[in-house]
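Of the protein chains in this complex, all but one are displayed in their positions.
Each chain carries a letter (A, B and C) given by its place in the written order, and its residues are counted from 1.
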Amino acid sequence: MNIEEVKSFLDEIITHRRQLHQIPEVGLELPKTKEYITSKLKEFGLEFKECGHGLVVDFGEPPYVAIRADMDALPLQELNDVPYKSKHEGKMHACGHDAHAAVLLTLAHYLSQNKPKKGVRLLFQPGEEGHFGAVDMIKNGVHEGVEVIIGGHVGTIGQGEAPEGAVLSKKGPFMAAADEFKVRFVGKGGHGSSPHETLDPIVAAASFINTVYIHRSRELRQTHPVVITVARVSSGTTHNVIPEEALLQGTVRTLFEDDRKFIAKRLEELAKSIANMFRMKVEFEYMWGYDSLHNTPDVVDEIKSISEEIGAVFVELPEPVMGAEDFSYYLKERPGAFFFVNTANKEKGIIHPNHSAYFDVDEEKLWIPLAIFIRFLERHGRL
Amino acid sequence: MNIEEVKSFLDEIITHRRQLHQIPEVGLELPKTKEYITSKLKEFGLEFKECGHGLVVDFGEPPYVAIRADMDALPLQELNDVPYKSKHEGKMHACGHDAHAAVLLTLAHYLSQNKPKKGVRLLFQPGEEGHFGAVDMIKNGVHEGVEVIIGGHVGTIGQGEAPEGAVLSKKGPFMAAADEFKVRFVGKGGHGSSPHETLDPIVAAASFINTVYIHRSRELRQTHPVVITVARVSSGTTHNVIPEEALLQGTVRTLFEDDRKFIAKRLEELAKSIANMFRMKVEFEYMWGYDSLHNTPDVVDEIKSISEEIGAVFVELPEPVMGAEDFSYYLKERPGAFFFVNTANKEKGIIHPNHSAYFDVDEEKLWIPLAIFIRFLERHGRL
Amino acid sequence: MNIEEVKSFLDEIITHRRQLHQIPEVGLELPKTKEYITSKLKEFGLEFKECGHGLVVDFGEPPYVAIRADMDALPLQELNDVPYKSKHEGKMHACGHDAHAAVLLTLAHYLSQNKPKKGVRLLFQPGEEGHFGAVDMIKNGVHEGVEVIIGGHVGTIGQGEAPEGAVLSKKGPFMAAADEFKVRFVGKGGHGSSPHETLDPIVAAASFINTVYIHRSRELRQTHPVVITVARVSSGTTHNVIPEEALLQGTVRTLFEDDRKFIAKRLEELAKSIANMFRMKVEFEYMWGYDSLHNTPDVVDEIKSISEEIGAVFVELPEPVMGAEDFSYYLKERPGAFFFVNTANKEKGIIHPNHSAYFDVDEEKLWIPLAIFIRFLERHGRL
Partner (left out) sequence: MNIEEVKSFLDEIITHRRQLHQIPEVGLELPKTKEYITSKLKEFGLEFKECGHGLVVDFGEPPYVAIRADMDALPLQELNDVPYKSKHEGKMHACGHDAHAAVLLTLAHYLSQNKPKKGVRLLFQPGEEGHFGAVDMIKNGVHEGVEVIIGGHVGTIGQGEAPEGAVLSKKGPFMAAADEFKVRFVGKGGHGSSPHETLDPIVAAASFINTVYIHRSRELRQTHPVVITVARVSSGTTHNVIPEEALLQGTVRTLFEDDRKFIAKRLEELAKSIANMFRMKVEFEYMWGYDSLHNTPDVVDEIKSISEEIGAVFVELPEPVMGAEDFSYYLKERPGAFFFVNTANKEKGIIHPNHSAYFDVDEEKLWIPLAIFIRFLERHGRL
């Protein structure tokens, strides 16, 4: 790989990124985004196929080295005042998937000029933001014939801990499973001066909050990364009426399936025990989010070596990141690794976190993921 | 007193009550209500004077035996379909003060025909429903020259425990002081997956709830009637964002000033200790409502005797009522007693509690308070 | 009744009291105490009969006016240095039952000289201190033929609130039912660094403590006198071993059977719900003590009148006393009343509370209960 050659593709990446940035779409159905990508692929003389709601570009025969980019946006109103600002009211590429798709599209262009010697598969995935886009493509067999898969994520990452332009990853457990729960205690309301005639849901709510944190501190392996947060409690409207119900909501973040299933089971048991204790009813709902993401250690070692080869700082994170990513599902099927690229730039004011209405990426750094992908293909004998 | 003569005034009571029922007014300013009452007083050839926002009719010289009626209504839309339905949108005599004023007005009529031998004072009081109407009149000296004061309250009272038409009261502590408190814990919000970067106000709220009930069970004399209720807790809006603040509201009901002041002080201390414990800020507000109402034992004995004389069942309540009434302020100045008359009538469907949009009184029973007042005046040498 | 005549019996009361004080006996079997009493009764020419473990002296035929004295002592080493100090190691009349029996014995003497016109029954009862002596005598029919029963209790009572020599009582609910509970949470012990391999009984204990006070503050009528106290918690022996078990003990004081039964049921339910919540076992035990004591209002009025007649201050207590007394069982069978006599004397240093190893009574005041009994018999046509 000629690093200068790779860097010469930066302008193209930026062009694609800005085009995609202006037409953000949410969920699994991304007609305009896919229209842009497929029109370019056609320009490059490349064939592609639909795979679920996503797109696949194959070079050569299996076994494939696979590279994935997600391409969906968030339901958020952009507040940046930039020439390439979102043209879709209430939608914004505030998580950098526009950059991911632009890099992968540029890689496709590169590969159209530098034919791989062996199988390579590019995945343009929709619906990463909570819509299980990866699962959609796996159901349609996107992992078949794949021997290893990698993907990257840009953003304002590792601020203060990792330098700008750094590549970050971790062997094994890397990103969390992120689930959600909802509890509704249904007591019996009444006058504030006659609690004995009521079944007070507020004390059930307070007991639940306390018990959740007892559970987290006593019942789980204390060396495992686990977050349980009750982020909402709502009951009553005024000072002297004991309400009928109390609503609680929260999030659960885990790295290991055993912890996750145990917590889901125990939270339900705790809610039911407390309802039983206070003689009331309870509705409990546990909403399973993405599975946790576990990187194959050897592939992380490769990403580390490659990063150093291309002159990027590599940071091996000592602990997992508690956010979630549906790239996890590919890694349940095949070896591979996911990594971050810190595209913040303090000088340019690019400091807002992912999912902020002010989010942006330092486009000058987008050659980094491209270089990693190309070098990875070389190491695996594809180039 | 000739009981038949008294009962012959029932029609007049009903007429006044229905007129007043149609023109409910809220608070301290009651122009139409007072217009109706004063026009009648003039018809009866009686003089009256303004006292604060209320009216006073005096017969003879001090010392006075005083009788009080409140005359304000509630901000409530009447749902009864009766000929005398409220004509004021969103206002309703849902607590029977129309009946109280009607009885007192009829008593004025009676006294215009049966001149008292010694001083009698009739009080038409506004703003009982949370507006401190009694305090307003006392500030204007209404209690000066008064040697004893009584007042009654109609309603759907003692259902199941007291028969319809019963008179109910209690010596000493009879009705509660009813106060209100508000607590706002101000922490630091953040992402649900990073609680260590936040100061979670929800755990402060849960701790406060628990500690309030520890306080009630441990720090107060357990033989005293006390209700402390946290009736509202509100913090957060969704499952994965730790909120900035938590709001709690509640009510405190006490019979003794020592308990009341101690609770007000302790709730504030508890809120501040918990805020301190969790390194956050707190705003605490305690809103003092009406003082508790303590009947003079001997006067209750009189009401009991009188009730039996006029053929009404008298129920001496074994415990105080945890509602509040600003008649308490008269009893802090002078001896006297307050009593209830159960004006429910199951057969007629008059079963809805006070403050209900379906509240009504069995008018056929309104001779009872009139008879009690007249007989009380007789016993005190006024008639 | 000639009050001077009554007072002339004071020396005799004191003699009996000092004799009995030296031979304290505990429980239902009181051979020496009964030997002393029966020998005196024989001296007075009176017949008596055994009734369960107690003694009964009847005058005339039923219906009887009954007067009861208890006569058992406490398992306590007396620390007073008085000529009449206890001669029984580890036993002491530290609750004044010696005085009670002495007064009743003197009354028997009085009645042997002043023959009652109608039926009178004197009850010498054992085992009041937790041994259900009253129940023992009732099982043997002691209440049959009785129309009214009274009893008194001396002691250091109402200090600061009632003057020395005052008679104190209350209509209706007067003394509490006093029960006991024990909870043992059986979890699974282990190393302090591996809580997830254990079932930690300490968090179950803490949850139980909190929930008991939520129960007391929310589920019970807040105008009722109720005390629930967790007075013991014990779990673990060192800093780094999670224990197998946690033990809790406490007391429950109530005035109403509904509250009492509800609490007993709820405490068991709470303990079981918490054990279930934390996946452990629990042993729950509720030990029923004496029933609550309810005085007949009219008889209290009589005690009040009599007190005033004999020149004693009468204090009508505004609230019940949370101690227990098995006189309650007589009042479940027959009308009657129980009262206290404040036999403290600050000047003489008689200030120690009942059940203290320094307890004593001001013997000069013991004519008061005697006078009350004699006057009561007169009012009921017995003398």
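Quick note on the criterion: a residue touches a chain if its C-beta (ideal position, glycine included) is under 8 Å from a C-beta of that chain, and two chains touch if they have at least 3 such contacts.
Predicted model only: the values in this text are computed from it and were never measured.
> For the chain that was dropped from the view, give me its touching partners among the shown chains.
Within the full complex, the chain left out of view touches A, B, C.
> For a quick check of understanding: of C:S8, C:Q77, C:Q113 or C:S193, which residue touches the chain that isn't displayed?
C:S193
> Looking beyond the chains shown, say which of A:H131, A:H196 or A:H224 touches the absent one.
A:H224
> Tell me which residue among C:V227, C:M277 or C:I374 touches the hidden chain in the full complex.
C:V227
> Which listed residue (B:V56, B:I274, B:A312 or B:A344) would be found touching the missing chain in the intact complex?
Answering carefully, the residue with contact to the hidden chain is B:I274.
> Hey, which of B:L79, B:I214, B:L247 or B:V313 is the one touching the hidden chain?
Among B:L79, B:I214, B:L247 or B:V313, only B:I214 touches the chain that is not shown.
> Using the touch rule from the top, list residues of subunit A that touch the missing partner.
Residues of subunit A in touch with the missing chain: 172, 210, 212-214, 216-218, 221-228, 253, 318-320, 322.
> Pick out the residues on subunit B that sit against the missing chain.
That gives, for subunit B, the contact residues 193, 195-196, 198, 200, 203, 207, 210-211, 214, 217-222, 269-270, 273-274, 276-277.
> Just the residue numbers, please: which parts of subunit C touch the chain that's not shown?
Within subunit C, the residues touching the omitted chain are 176, 178, 180-182, 192-195, 200, 202-203, 205-206, 209-210, 213, 227, 229-243, 246, 249-251, 253, 322-323.
One rule holds in what follows: only the chains that are shown with their structure count from here on.
> If you average the CA coordinates per chain, which chain's centre is most distant from that of subunit C?
A
> Taking the mean of the C-alpha atoms as each chain's centre, how many Å separate subunit A from subunit B?
59
> Centroid from C-alpha atoms only, then distance subunit A to subunit C, rounded to Å. What do you get?
71
> Mark out which residues of subunit C touch at least two other chains, giving numbers and ranges.
Where subunit C meets two or more other chains at a single residue, that happens at 210, 214, 217-218, 221-222.
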